[in-house]
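All protein chains but one are shown in place.
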Amino acid sequence: MHHIETYISVIPLYAVLVSIAVVPLILMSARNANLREFWTILAGVIKFGLVLTLAPDALQNKAAEFTIIEIAPSVDLVLRADPFGIYFALIASGLWILTSFYSIGYMRGAGEKKQTRYFASFAVCLSATIGIAFSGNLLTFIIFYEILTIATYPLVIHKETKVAIAAGRKYLIYTLTAGLFLIAASAITFILTDTMEFSAGGIFDSTVIPKNTMIILFMLFLCGVGVKAGIIPFHSWLPAAMAAPTPVSALLHAVAVVKSGVFGVVRIVGFIFGPEVMSSYGLNIILIVFSGSTIIIGSLLALRQDNLKRRLAYSTVSHLSYIVLGAALLTSSGFTGGIFHIATHATMKITLFFCAGAIYVNLHKENVSELDGIGKVMPWTMASFTIGALGLAGIPPINGFVSKWFLGIGALEANQIIVLVIFIISGLLNIGYFFPIIQRAYFKEGYDITKNREASMFMVVPLVITALLSLLMGFYPDLLLDFYSIASGISSSLIGGAGL
Amino acid sequence: MQHRIASPIILLVSRFITPYIMLYGFYVIFHGHYGPGGGFQGGAILAAAVLLIRIVNDPEVYEIHFKSSFGIPFGAAGVLIFFGIGFIAMVLGGNFLDYSYLPLVGLTQADVRSTGILLIEIGVAFAVMAILVSLYDNLLGEENV
Amino acid sequence: MIIRNLPAIIPLLFLAAALLIPLINLLKKNSAFSIAVFVSLLASVVSGYGLYYVDTNETIRYSFGGWQPPIGIEYVYDRLAAFVALVINVISLIVITHSLKAVKEELSDREMPYYAITMLLLCGLNGIVLTGDIFNLYVFVEISSLAGYALIAVGEERSPFAAFRYLLIGTIGASLYLLGVGFLFIMTGTLNMINLAQILPSINETPTVIVAVTLMVSGIGIKTAIFPMHGWLPDSYTYAPSTTSALIAPIGTKVGAYVLFRLLFFIFGIDYFSRILPVGDLIAFFASAGIIFGSIMAIAQKELKRMLAYSSVAQIGYIALGIGLANPLGFIGAVLHVLNHAFMKACLFLIAANLRINEGHSDISKFDIKLGKKYPWTFAAFTIAALSMIGLPPMAGFFSKWYLVLATIDSKAWFYLGVILLSSLLNAVYFFRILERIYMKKYSSDEIKEEVVFAGNPNKYEGGLSLLIPVVLLAAGIIVLGLFNASIVSLINRMIS
Amino acid sequence: MFSELFLEYYDYWFIIILMIVGMYGMIMKKNLVKKIIGLTIFQMGIILFYVASAVKWKATVPIYTPSVPNTEIANYINPLPHTLMLTAIVVGVATLGVAFALLIMIYNRYKTLHEPELLERMK
Partner (left out) sequence: MKYFNYLIIIAFGAMLIYASLGLPQRGPASEVASQETSIAGTVLPSAYYIKNAYRDANTPNMVTVVLADYRSIDTLGEEVVIFTAGLICYMLLWRKRKNAA
């Protein structure tokens, strides 16, 4: 629980603003699709570059801080790029570049309308996500959280069909309500502690607050961030929101929105309540119950889905709770595994969604039962899909195994055998709902295979890259960006002991 | 509406009585310093005199007497007298409506105040008369035409 | 000289304008609008400077006629008064600037009296804000109320009856207030607010004073349209001319709320909240009922202006709730919401006015994507204002709600916390309903022909820059107020310190 | 005991009755003109209440005459409520004028001043 050294730097602000800054450019170049998408990708590259310059700080346990404005007396609108924030920002901004390329292929391939609005909202979403990552206190977090809610809405309803609009309404009701709970919880926190800063190890003084208050407060927080984190029973917007175009599902529902929720859970567990308060008030039990049941129920629900994207959505619901459960264990390995799972799940799930989108654009198939023999039609796509699916099931040497390994150790450290059992069951269920797809794709006859028909290069290249990333991170967890080291660093700052 | 012809007696009496009503109105205004009365009451009596003519006569006559389109501007002018006196006091360095700053030389301060009161009472009377007549014109206008 | 006379100058400027408009109209027709704009610009500048001066120096106490209070009447220009006066004048400046087309359209031949009465309304409102004498307050309440009735009565066909109901209820309110003043005068012998605040603590448990407080608070409550005394508001705002709604909705009821601040926090004192009468609890209870009622009724409305009117009932509830909670955070929330809601409602009502001028209706059931395409900037402003009404950060509306939430938690009023949160959701329902229509409602098939006609849009700049710029300015103001609310909050903090 | 109470307060009580009558007229009467009459009665009640509060036994009207010294407060009744009520009366007149103007507008549009009928015709 050592304090992070901070220094003042404008880079976090630039990183947040860069994608909002291109929104006017995107809107102005509505007539010229190539120029418009050039802006998107330019912003993505710049943003990623900016976050990358902060990455060394994360390893040295330093944090760039920038106070934008004093938004309320004694509460600043402050951006602080601490290791956890940088970690999340790296994932989000890195995958945005790939998604942008993929979006170009997908949107043009599927002939979607209103692409300008789509790319503009996308850019705002990314700004909000980076803002969430770099939020230095709860109020800043809320502000970006709500911006993300609103900016995602146009993406969810993008198709403007009845289904999409209904999904949009559902999404809004869930997330806005959650936002209100979050506001209430933050307000209570502010009254109780006079501060809203995120600080490793928590801000509560565990001796003075009665237990009931603490439990109610924690439940409010859980409702607040749990909706975006897809914790059952707050999850049902997530499958509904699959009505959105696939890149949206991919980025937002595998990376930005849901991961913001999970990020929020970890922030609140680790940086508002702190492991000590969590365990002394027994709050971790609540979290374990919720997330454990979510893992099992989510997987079971996934088994029943025929629509590929919905199956992936329920899989997301289940996997998000891995991360929450990792945090709930309150052990060093638990945190490491959970936080590392943010990265691994992002790479794997985005691969799967990319594949689903490619299949939809190419063959207009949405259901699992229609995928017979597709492995021969789209070999690259299905190979990547297989990697992602196996990774999610936790099969080595794909990176999903690494995070699950640490989660398992964390469960042992915390003496929670039941959690270990949950992980094992869920792994089996993962195999249960992914294996049929692979089996249909490769071992059933379906399509006329006279000709390989991969989707456009814009789509195939990104999904192959993400699949390769998943694979390589399994061998070298510190590949490219030191995700693993950062994750263990964060967990050691939370628990105090050295990470594994 | 049909054209009305007032009876000669009413015409005559109203013509005879109107100046006295007006005179009484002025008395009430100026006697406000020494007894019950003042601008509002006096103004109301003046308005009564004007209204008597309005009730009795046709528009051709009473429009000469007091043009109905002048009601609002006259009222504004009346309030402006009140306002202006206060404003002069303010310009000359006092507070708004501080009569002791009025530029009346050769009077004691109490007398200056007394004069100030008189002046604004005149403004009040003027405004009240004009507005009451205007109220009558507007409320009952369609019947008169 | 200007500084010393500042409290007198602000209302008197408007009075002078109201007097000069009929006179100048005799010489030069159609000059009313320019005089009105000029005077409200002047008043905004003066009150802006006044706020700066009062904040950096000390409260200006101005005695009319040179008679020291309580012999004469004094005006008290403190931070709170200066703040509310500035809000009134800035909003009125923007609305009046916008009004040229609307008034031409709706009241073609009555411009002169309309602007003169508008000036009188503003004179009355500024007088209410500045005065330090409870009877003088009554006089100015009546000036502004009478002007308000008239401005409402020149609207649509049903407006005279709406205005008449407003007149009856409003006069009852003013009379109750006057009766309360009478009781207080008999018991204390003074009418000066500061004196009353000194005298009242020693007698505030006598029945007469308790009844006086009740009468005054409920009288002003009627003027403020606190639930359940809001009955006059929806009809009046709906049938009034567009400019009137845009003028009265943001600032008219806010001034009532301001009087409640003055009465409860500065004259009767905190004793009445805690010990003698459950004023605070009652106000907070009715406020929360009003919040829920107003929001639900707003959802049920099919007409934009009527929806906004009911939403006003709810939003006044927020302010009243802040007053009723009677803690510093609640005060901050309420005062901040006076400002924020003035901007939001002015923006929304001006948008409704624009729609009526350009489209001839503001019927929600006829809204569709065509409208959104035709008026992109207008509806961008609408979106901002709507998000602010819902209370989403970083719009201004979020922060006033934030302080109200903090206030409810501070006084452990969990029920009211729930009400605020629930009402945010209800707000979201009725605003997103419109946003969905504007941005997504498809044309029905027979309307496609019409679209071709609209392709060559004759209305450049969405009906003219004079309509668009005020709306956009207000929307920008909402964001700016949100970002810079810390300095406003610290100003409010200085008001109560 | 009761007679004392009555003698000291009877004017207040009559004024209260007056106000209640006014309020009854305003709330319960269906005709808009009667509502206005009620309003006026109510206002008159308040005005009388103020004026009644100014009274002092054995005092004279507040007009200074040298034979009655003004150093003794008990010699003149309280001038302030009267002044206030002069203002209130004018305000009442103004309100009445506006109310009648509105009534004329309503009557011209709907040809009735009976409230239920009016509501019926407004549909």
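Per-chain residue numbering starts at 1, and chain names A, B, C and D are given in the order in which the chains are listed.
The rule we apply is simple: a residue touches a chain if its C-beta (ideal position, glycine included) is under 8 Å from a C-beta of that chain, and two chains touch if they have at least 3 such contacts.
No experiment lies behind these values; they were computed from the predicted model shown.
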Response to the item:
Across the complex, visible chains touched by the hidden chain are B, C, D
Response to the item:
The listed residue (C:P70, C:G221, C:P234 or C:P470) that touches the chain absent from the view is C:P70
Worksheet item: Which one, C:N5, C:S47, C:T214 or C:N327, makes contact with the chain that was left out?
Response: C:T214
Worksheet item: In terms of residues, what is the contact footprint of the unshown chain on subunit D?
Response: 8-9, 11-13, 16, 19-20, 23-24, 27-28, 52-53, 55-57, 59, 62-65, 70-71, 73-76, 78-80, 82-84, 86-87, 90-91, 93-95, 97-98, 101-102, 104-105, 108
Worksheet, complete the sentence: subunit B positions in touch with the non-displayed chain are 32-40, 71-72, 75-76, 78-79, 82-83, 86, 96-97, 99, 108, 110-111, 113-114, 116-117, 120-121, 123-124, 127-128, 130-131, 134-135, 137-139, 141-142, 145
Worksheet item: Please identify, in ascending order, the residues of subunit C that touch the omitted chain?
Response: 15, 18-19, 22, 64-65, 67, 70-73, 109-110, 113-114, 116-117, 120, 123-124, 127, 135-136, 139-140, 142-143, 146-147, 149-150, 153-154, 160, 183, 185-191, 195, 198-199, 202-203, 206-212, 214-215
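Keep this in mind: only the chains that are shown with their structure count from here on.
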Worksheet, complete the sentence: Ranking C-D and B-C by C-beta pairs in contact puts on top C-D
Practice prompt. Between subunit A and subunit D, tell me the centre distance in angstrom, where each centre is the average of that chain's C-alpha atoms.
Written response: 71
Worksheet item: How far is the middle of subunit B from the middle of subunit C, if each middle is the mean of its Cα atoms, in Å?
Response: 36
Practice prompt. Determine the centre-to-centre distance between subunit A and subunit B, using the mean Cα coordinates as centres, and give it in whole Å.
Written response: 80
Practice prompt. Please set out, as single numbers or ranges, the residues of subunit D touching at least two other chains.
Written response: 101
Practice prompt. Please name which positions on subunit D make contact with subunit C in the complex.
Written response: 19, 23, 26, 32, 35, 39, 42-43, 46, 49-50, 53, 80-81, 84, 87-88, 91, 94-95, 98-99, 101-103, 105-106, 109, 118, 122
Worksheet item: Taking the complex as given, what residues does subunit D use to touch subunit B?
Response: 61, 63, 86, 90, 97, 100-101, 104
Worksheet item: Touching subunit D in the complex: which residues of subunit B?
Response: 34-36, 38, 40, 135, 138-139
